[in-house]
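All protein chains but one are shown in place.
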Amino acid sequence: MTAPRQRAEARAGAAFALPAFALILALLLAPLAALLALSVTDYRLGAMAVRLVGLDNYAALFADEVFQRSLRNTFLYVAFVLPGAVFGGLGVALLVHARRRSRAFYEVAYFLPVTATLVAMATVWQFMLHPSLGPVSALLRALGFGDVDLLNDPSLALGTLALIGLWQVIGFNMVLFLAGLSAIPRDLYEAAALDGARSGPDRFLRVTWPMLGPTTMFVTITSTITAFKVFDTVVVLTRGGPLGSTETLLYVLYLEGFQYFRTGYAAAMTVVLLAFLVLLSILQARVIDRKVHYA
Amino acid sequence: MKQQQTPTSEARAAGLTLRGIVKHFGPTRVLDGVDLDIRPGEFLTLVGPSGCGKSTLLRIIAGLEAQSAGSVTIGGRSVDALPPSERDVAMVFQSYALYPHMSVAANIASPLELRRLSLFERLPLLRWLSPRRPRVMREIMTEVRAMAGQLQLEGLLDRRPAQLSGGQRQRVALGRAMVRRPAAFLMDEPLSNLDAKLRVHMRTELAELHARLGATFVYVTHDQIEAMTMSDRVALMDKGRILQLGTPSELYDTPADVTVARFIGSPPINLLEVEASAGGVIRMAGLALRAPGPGRYTIGIRPEALHLGRAAPGLLAARLRRAENLGAEWLLHAETEEGAPLAIRMTAAEHAAADALIGQVLHLSASRAGVHLFGPDGRRVAVEAAVEAPA
Partner (left out) sequence: MRRGLVPRLLAHAVLLLGAVVMLAPFVWMLLTSIRPAEEVFGAVFNPIPGRFAAPENYARAWNEGNLPRAMLNGAIVCLGILAVQLLAAIPASFALAKLRFRGRGMLFGLVLFGLCVPIQVPALPLYLGLAHAGLLDTYFALMAPFFLTVFGMFLFRQFFRAYPDEVLDAARLDGMGEFEIVWRLATPAALPAIAAFSVFSVVAHWNDLYWPLIVVTSSELATPPLGILAFRDTESGGNYGALMAGAALVTAPLVLAFLVARRAFLRGITMTGLR
């Protein structure tokens, strides 16, 4: 390749990258720098004076009962959602994958909640769970559970949100697993059949499960991140209540940053959130690289 | 399912019998009544153009596909109701179908593990509860190591398939098939994923392996050279039927059908349309052949059966278009007056003597042995030499 040609290529490349680079600077890097800076101040929106407070915000954060509770609630929520999201998605995918004529119907049925606007569907759930008007409450009464108010009982509200979260995410995971399943070469099942695999469990353990390794890993991490960011259902259904039992990380962050305008404090909270997310992403990259990459 | 697994060196070779095998996929008929007897210990190749049904036939033998009609017998035992794992056959796939997440050793051990351990003894975690498992696994690994020695895979037992070359993967796939000592080996285009050089090498290796094992091999390929070089017998298939079954020489020397003649041989046979006289005599390239009656026929002349001669009546005239030097041989490409292409093969010495120049008209005579006559239906027609060609 000639030098002028290289120069032209470099010029074109830089020109094409420039708008994107400017956007990254304005919308990602500058905000992150500002965030770090804000997190060591006592800035409040509209305040006249700003003071450097060092790591006081972080110290306050970890002493803050509300923050601790939100962290605990968020992890609890993730722990509720994750097993169902991964194994439920896998189970549904395995069953749907074997269908021929009815496959399209099941795909649509399970995927519909993913496309639907969660805020709108949450209002539907609120109505369905209404203690006197909702069909779910009626069903529970009929089954002999008595009067349960799933969204206003502190011991049940978070679990109820988790079930709604599961309802929304399971179809997404199903489709990811379906893609993983169709990528498994048919030859492998046939080779296994000749090797002596006769039963479903044999085929699953020898071919399906190991071949789905990368997909499973990916589904686990994305489901964790999705669950970690639970927000919409909290806003619509519980507003953190009852008794703070559904205060999650993002909801508390939203209140501190945009309702109470304790900006410096919220910035510190955001930095902690970012740390969690980066950690998860690194974990994802590491695990995928090391354990489940065959090619 | 508990079959003989003792590691002996004597051959376990079974004969295979196929009777009236028919297969439809929806309205398309892929196999149209195939009958085939495969002798114990034979290397039999199913060859034909793609879509001829050869792979489907192999998969029906393996039990991976169910036939629409007909029966399969392996070693005298009807296997129509048996799943693939109980037919006592092993298969080598075109893609090798190695488990990507398992080491070479685990891949080769897989058929033995699946046969000798119960499902419970193979379940994650639970399997450690079995008192029998360590002993069985030790036996299996001994056999796997022996197999790896035979196939020169010793140093690679801990590798994953992705870390192997194409030839090594091929040998692992063979090892996984051989370790079970099956009654028959089924191979579905096993060399087609290798580069040309390795393919030639593996041809020799497979032929030697067959000789050493003495087992029955059923081999599917679309490559006539593989079929001709390795097989005891070849079954040439087209459109769901076997057109001819015979030794490679039989297929080459007495093709039963114009499709067989066209498929076997490289460069391909020269085919010319001819008209027989009222007496059924066909004059062509210095030969006079007596066909059963008058009418149109197709005459096939092998490239090596054509010889250059001096201009004389009755010889086949063709203009030389191109000459290829293959080293020991020359390949001449010519065109008849009617515009039909002709290939002529000769030794370098013959070519030097003939002094053929591009653009020149060649006068060609044919030797009787390389000439075949086919009727309008494409089937071989018996001919007798009528009269010697006039000089």
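Lettered A and B in written order, each chain numbered from 1.
Convention: a contact is a pair of C-beta atoms (placed from the backbone, for glycine too) under 8 Å apart; a residue touches a chain by one contact, two chains touch by 3 or more.
Small disclaimer: the values here were computed from a predicted structure and weren't measured.
Residues 6, 8-17, 19-21, 23-24, 26-32, 34-35, 38, 45, 92, 95-96, 98-99, 102, 104-121, 123-125, 127-128, 133, 135, 138, 167, 170-172, 175-176, 179, 193, 215, 218, 222, 229, 231-232, 235-236, 250, 253-254, 257-258, 263, 266-267, 270, 273-274, 277-278, 280-281 of subunit A touch the missing chain (whole complex, contact as defined above).
In the analysis below, only the chains that are shown with their structure count from here on.
Across the complex, subunit B is touched by residues 185, 187-188, 190-199, 201-202, 205-207, 210-211, 213, 294-295 of subunit A. The residues of subunit B lying in touch with subunit A in their complex are 1, 62-64, 83-85, 89-91, 93-95, 97-102, 110-111, 114-115, 119, 122-124, 160-162, 176.
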